[in-house]
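A single protein chain has been omitted from the complex, and every remaining protein chain is retained in its original position.
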Amino acid sequence: MSVFLHEYRPYTGSTTPLWNRPLVLARYAFKEAWASKITTILFVAALLPCVVEMVMIYLAANPVARTLILRGSPVLTINESFFLNVLETQCWFALVMAAWIAPRLVSFDLGDNALPILLSHPISRFSYVLGKFLALALSLSYVTWLPVIVLFVYQCYASPESWAMAHLGLAFGILVGSLLWIIVLALVGLAVSAWVKWRVIATGAMFAVVFVPAGVGGIANAILRTKWGLLLNVPVIMTEIWQRLLGAPAFMNPRLELPSAAMGVMLLLASLLCIAVLNARIRAREVVRG
Amino acid sequence: MNAVNDTIRFENVSKFYGEVLGVNRITLSLEPGVTTLVGPNGSGKTTLMNLMTGLVQPSRGKISLLGLEPSNATEFFCNVGYCAQFDSFPRGLTGFQFILDSLMLFGMTDEDAHALAAEALERVQLDAAAAHRKIAGYSKGMRQKIRLAQAVAHHPRVLVLDEPLNGLDPMARAESLALFQELGRQGLHVVISSHILDEVDRVADRVVLITGGYLIAQGNIHEVRQEVRDKPMQLLIRCDNPELLASKMFAVNHCVEARLHADGRGVFLRTGDVDQFYRLLNEIAVEGKVKIEAVAPFDDNANAIYQYLIGSDGSTQ
Partner (left out) sequence: MGVIALDRLEVRLGGRTVLNGLTGELRGHAIGLLGPNGAGKSTLINTLLGFHEPSGGNAKVLGLDARTDRMRIRQSVGYMPENDSFIGNMSGVRFVRYMAELAGLPPAAALERAHEALFYVGLGEVRYRKISTYSLGMKQLIKLAQALAHGPRLLILDEPTNGLDPTARQRMIQLIKEVRKEGSMHMLISSHLLRDIDETCDEVLILNKGRVAAISNIEEERRSHRNFIEMEMSGSTEEFAQKMRAMGCECACFAGGRVKVVMPDALSARDLYVTAAGTGTEIRRIQQRRDSLEDIFLRAMEYEGDRVGDSRQQVFAAGVES
């Protein structure tokens, strides 16, 4: 055959299973999120405290260092409170990262009306959100439980075996605490990004969504002379939950302590609200009306 | 013991640079002789040549050169000579040293290398005195010649040349083309990529057209032309009575289109059935009412085929 006419030819190969499609979405979303330099910068910034903490663990385990540097002071004890602080720091970094990444995941799709084409492929609205969620969750994992578990493992290695045995529950606490925060953060991030059109505003809105209700809760507390306003205070709720998961000593004024169940319900409600918002926004944009 | 294998074979070869397409699903089989590689810029010609010379590995598919594969590096590279289109040389060398160095890479003795280098210089007709001057002082034509010399020096069985006539004066071009033709006759594979289609047309045994990373056509120019079915063939016939000739041709129904030449002494005829057409033309000539002076296919060359298949904007029709 001398002349090759490259005409359209049908596809005769194999297709991937349906459950694989959200993973395709997740893969591309992940690449999109990390294509930005700022993401990398935030990531590096988030790991810096971990480096400091690693040094602290080293010093705490090294008797020579302890005597030399700290002259036996109890400042550098590696216990639940220590890990609580570590987790808290990392999770706040996660907030910043989510505020930056989540808009990148969603706004590019919405900006040029890609949803009709996207959803004309065999993925449902749920799969679409799931894919984005997985990408975001993985990115946030890189700065939350992954480095903290690494620190924990290092601590187990550096300290005598009895410590590891006694504090095994910490690992569980770190994991669950982080995952809880990741889920809430990812859902809020995606919902806010789907709601607001411009990425910069979406980033600001993320912070607003976390901190404004806290202010409102505080006012409610003061006016109504109650403690239930604290339920709107996300920083406080999360710290409480982490503290209870890690078994760290309570830091709150006992009068202001909230039952775990209430906090759990609050988070669940927030998540459901986000899911509802996402559903509404995607439904609104999946078909061009008029 | 392998039978002597003298084809260059590409089997469903694709090359992607990340997302960027180099070539896609190329299947080729080249016999010895002169092959012209034709295509617009960015069509994948360079990728194809790099694949042929083993400089890049395919993302998919298999390449075999004379039965050898690029993984078998030593034997493979001994048999390939590559003359790139880029005009850069190691600094401070003379022409002779340049050729010598590249020959030494093949592990031959000093004596052999000297002999071959001298022979190569003679083949490309580069003055021995000039060869011992630094390359930095060469003219463009001389640099081209020295590159060519380097490519042929080690007697490769496959010669891949990227725009080898670039910068040569008309005499040098004719000499180079003669050299390629000679090498082709000796049973080498000579693959030439060039934009000056008329020239290479004269020496080429076959043409390979590539565009957008895809193989569009391959084979003898005339074969390819005949297969471009949707465009009937055009001939120019110079005669004293073009209108009569045209009407006679129309009467027997083999013409699709007739156009008188501006000077009134010729006619362009487009025909769908070439063999019948020639028979009828001969009969008309024998009849004597029209004096036919010249008959030539007007678009049976690489330029025309290029235009038909690749088009003026570089995209396929």
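Order as written gives the chain letters A and B; numbering starts at 1 within each chain.
Here is the rule we use: a residue touches a chain if its C-beta (ideal position, glycine included) is under 8 Å from a C-beta of that chain, and two chains touch if they have at least 3 such contacts.
Keep in mind that this is a model prediction, so the values were computed, not measured.
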**Prompt:** Of A:45, A:117, A:153 or A:224, which one is in contact with the hidden chain?
**Reply:** A:117
**Asked** In the full complex, which residues of chain B touch the absent chain?
**Response** 14, 16, 19-21, 24-25, 42, 60, 212-214, 314-316
**Fill in**
Note that chain A touches the chain not displayed via residues 6-16, 18, 20-21, 24-25, 28, 32, 108-109, 111-124, 286-288
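Rule of thumb we're sticking to: only the chains that are shown with their structure count from here on.
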**Request:** Report the inter-chain centroid distance for chain A and chain B in whole angstrom, where each centroid is the mean of the CA atoms.
**Result:** 60
**Item:** Of all residues in chain B, those that touch chain A in their complex
**Value:** 214-220, 223-224, 227-228, 309, 316
**Prompt:** Which of the residues in chain A come into contact with chain B in the complex?
**Reply:** 2-4, 6
